[in-house]
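As you look at this complex, bear in mind that one protein chain is not there, while each of the others sits in place.
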Amino acid sequence: MMKNMPDKDFKEKLKRVNQFKIKNNTDIVDLIKHLKDTGFNAKRLALACDIYKEMIEDKECVKFFGQAGAMVPAGMQGIIHDFIEEDFIDVFVTTGATLTHDVAETLGFHHLQGEVDIRDLNDVKLHEEEMNRIYDVFLPNKVYEGIEDFVSKLTIPDYNMSVSSFLNFLGKELPENSNSILKICSEKNIPIFCPAFTDSGLALQLGFHHQKLNLNHFKDMLEMVNLAWDAKSSGVCIIGGGVPKNFIFQSLQFCPNSASYAIQITMDRPESGGLSGATLREAMSWGKINEKAKYSTVILDATIALPIILWYLKKSKYEH
Amino acid sequence: MMKNMPDKDFKEKLKRVNQFKIKNNTDIVDLIKHLKDTGFNAKRLALACDIYKEMIEDKECVKFFGQAGAMVPAGMQGIIHDFIEEDFIDVFVTTGATLTHDVAETLGFHHLQGEVDIRDLNDVKLHEEEMNRIYDVFLPNKVYEGIEDFVSKLTIPDYNMSVSSFLNFLGKELPENSNSILKICSEKNIPIFCPAFTDSGLALQLGFHHQKLNLNHFKDMLEMVNLAWDAKSSGVCIIGGGVPKNFIFQSLQFCPNSASYAIQITMDRPESGGLSGATLREAMSWGKINEKAKYSTVILDATIALPIILWYLKKSKYEH
Amino acid sequence: MMKNMPDKDFKEKLKRVNQFKIKNNTDIVDLIKHLKDTGFNAKRLALACDIYKEMIEDKECVKFFGQAGAMVPAGMQGIIHDFIEEDFIDVFVTTGATLTHDVAETLGFHHLQGEVDIRDLNDVKLHEEEMNRIYDVFLPNKVYEGIEDFVSKLTIPDYNMSVSSFLNFLGKELPENSNSILKICSEKNIPIFCPAFTDSGLALQLGFHHQKLNLNHFKDMLEMVNLAWDAKSSGVCIIGGGVPKNFIFQSLQFCPNSASYAIQITMDRPESGGLSGATLREAMSWGKINEKAKYSTVILDATIALPIILWYLKKSKYEH
Partner (left out) sequence: MMKNMPDKDFKEKLKRVNQFKIKNNTDIVDLIKHLKDTGFNAKRLALACDIYKEMIEDKECVKFFGQAGAMVPAGMQGIIHDFIEEDFIDVFVTTGATLTHDVAETLGFHHLQGEVDIRDLNDVKLHEEEMNRIYDVFLPNKVYEGIEDFVSKLTIPDYNMSVSSFLNFLGKELPENSNSILKICSEKNIPIFCPAFTDSGLALQLGFHHQKLNLNHFKDMLEMVNLAWDAKSSGVCIIGGGVPKNFIFQSLQFCPNSASYAIQITMDRPESGGLSGATLREAMSWGKINEKAKYSTVILDATIALPIILWYLKKSKYEH
């Protein structure tokens, strides 16, 4: 069971760990460059930034972006919007929660936060005050009333349209908004896939007000496979794991070259066997990631990762 | 912002931490009883066992069980089967992966494991050997060929049936098997909900071989709400989080009394804001759990939790 | 960079994942035997139990046990005491906190717990009530007064004695007690090493009341190296990581064969680079663990692991 590594190549590859300094003129590109030669998650974050940059510069690469986790409540709506606006994403796979939160914000119903320690809060009283809590962010009940109002007035073109077609339609129905994920995807014709759509407040409202609605999930599943099948080259950025991660990966098995680039931002761990924390290496055994792929998993809260990665990509695109 | 606790009641409630001993005749019920008066996750596990037992003894309680994570590959198929067989579950919500793995095992295509350290494995060579890895468990490609063969021969009664009706049908089509989750649910008419069904190998095969398949997801979403609405009392056991957790909880908002019992077995953490790691207290702000509910979150790998809890419940049911 | 695994041996080593059942007569030895052929942390726990058993049966093996974490407050005092009483430990390395808590309990000053959700507690009020909190366990201030009283009355034979000699002396000074870790180590002459002794309430009290105290830490460091040097065979069980893990491992570099058995129970993870979460494989690069060693890391709360492992070892010793 001997592995060949390390061999003489190994020692030649090694360089000093970069004991770097922050200077007055350090910018995000400098910092990421420094971190590339450090260790642990600093290094992995820098590698992730680099890989994303390469993925963008590879014009043949179809960029799949999977996102799970309450990113919009936590302030990341504009950030994800800009990933899409800057053409950093070609296919967006997400959860019903993200779409629900995006619709809310876009309609002008906002998530709230403040200088308050959640340990001082009584969740029962919050409920009486019609305040729903997502860790340290709050959603007043009237947000759902706003969504309900909007949804009840929708004239849905086809009750059996695919989920992704419906989401494209929904983006058009939303008001102009420089932060809306649904809006920008609609405008740029970026497909949004949401395999677990009925696991959301948005879908509940749709179901209550449009009793005959039966959006087609199977069309989307096959469409995703086609997108992967047709991709000469593919890359994947997974934020948080969950259904988006599995849905993208199960389709990548049908991409002739599998994924050549893979980035994963997660707080989950591999040892409990779940997919969300599984390593990108494990995905190679499934043929979902190419053996020559460039990849990095960063154990990092996505609310810190997303701004940093976008900042790096924008600076690289516009200044360097 | 003063909390009233601790008050004089608080000190009266306190007892010594139980510095217990394991004796020759200690059995699982004794152990759990000891752990109830300890601390940390030992205590929380004991509370979870107790709450589950109460939930079972409450004849009016509708018991919702949400399960995410690769439990069948890790050897928990028979355990989950027996939770159902023993009437410990009334409504089962799970992932497409669990159903896929259950079909595989039930058809005689088995997951594999051995005395091997995964760090000695080359995932690229595993792929060449047609071995797919789920952490330290392996799935040969032919497992999927077996599923494909079975699926392609199915005569599906109605291409627009709900996902849960389809799963009930599928359970009938599977061969007799004392471990199968789909089979036992079918036999006992326990509804299985799978909101993210198209996020699975099973659904991919169904979609490839039955191109017109368009299982209705919306019917199930509304059906879940009805089940919660009609429940005089409800309890929930969440294994792993994910879509099953959210799907059950979003429906519990419609249960007149919300959930009176709540157990959560997870390795996720709350601080990154995701639902999988969110506390059960947070769910109270949403009206998903009753303020008087008994609840416990145990930070524990489900492959260790499930056997222990089942063992405790069976011993309590049959011997104590 | 090709690894040789998997090779043809690999496929031959694989067996079915054990889809086991819990029966009426299942005992802990049966359960662990079943779990050996499952996956994830269930399998790793079973392997850990097995390895510990082998380690005990290897009469030449010096068994090093490192323990960090608030085990005594959480109810594990009797469990750890019995590991020692049953001769499952030859060298005990721990934190000042554990010794402090052990002295408290042994003097009759108890840790407290109750049916209270810590989120209902106001830590500021707890402080006013002279209640110190360790997660969901409580230590009244008078516990420290009790320790202070005992400590102030000690007649310390030699102000420059080694820490381990002092702890052996301390064990003798404590009253008879069937749970005390210090007492049982003293009685059985099991050396206790505590490299970070001055990081503890016990040491603070000693320092306040015995101003000239200057326990020798360097003697213990060299003594540990000698113990490892003299060991024909060694095994290590690490609970929680921290200083005990490093102190044992740094000495094992001097054991001619390094450790042949290694068990680690931790909730930490490797990716942040710290030693507490580091894999046992990494220790092989340091020559701390033998390449042929049997090892297992279990991601599991020690308050659940310790009772299970002890129960398994006792059942195996006395009944099987």
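Read from first to last, the chains carry the letters A, B and C; within each, the first residue is number 1.
FYI, a residue touches a chain if its C-beta (ideal position, glycine included) is under 8 Å from a C-beta of that chain, and two chains touch if they have at least 3 such contacts.
Keep in mind that what you see is a predicted model, and the values were worked out from it rather than measured.
Shown chains touched by the missing chain in the whole complex: A, B, C. Screening A:Lys13, A:Lys59 or A:Lys153 against the full complex identifies A:Lys13 as the residue touching the chain left out.
Residue in contact with the omitted chain (choice from C:Thr106, C:Ser180 or C:Ser200): C:Ser200.
Touching the missing chain, out of C:Asp9, C:Glu57, C:Asp120 or C:Asp230, is residue C:Asp120. Touching residues on subunit B toward the chain that is not drawn are 1-5, 39-41, 44, 119, 269, 271-273, 297, 299. The chain not displayed touches subunit C at residues 1, 3, 68-70, 73-74, 97, 120, 122-124, 126-127, 131-137, 160, 195-201, 203-204, 206-208, 211, 213-222, 225, 240, 242-243, 246-247, 250, 267-276, 278, 281-287, 291, 301-303. Remark: the residues of subunit A touching the chain excluded from display are 2-6, 10-11, 13-22, 24, 26-27, 31, 34-35, 37-43, 45, 70, 72-79, 82, 105, 110-117, 119-122, 124-126, 129, 131, 134-138, 179, 267, 279, 281, 299-301, 303-304, 307, 310-311, 314, 318-319.
Please note the rule applied: only the chains that are shown with their structure count from here on.
Counting C-beta pairs in contact, the chain pair with the largest number is B-C. Residues touching across the subunit B-subunit C interface largely coincide between the two copies, over half of the numbers being common to both. Separating the centre of subunit A from that of subunit B, both taken as means of CA atoms, is a distance of 26 Å.
One finds 32 Å separating the Cα centroids of subunit B and subunit C. Contact of a single residue of subunit B with at least two other chains is seen at positions 3, 70, 73-74, 120, 124, 126, 131, 134-137, 267, 281, 301, 303.
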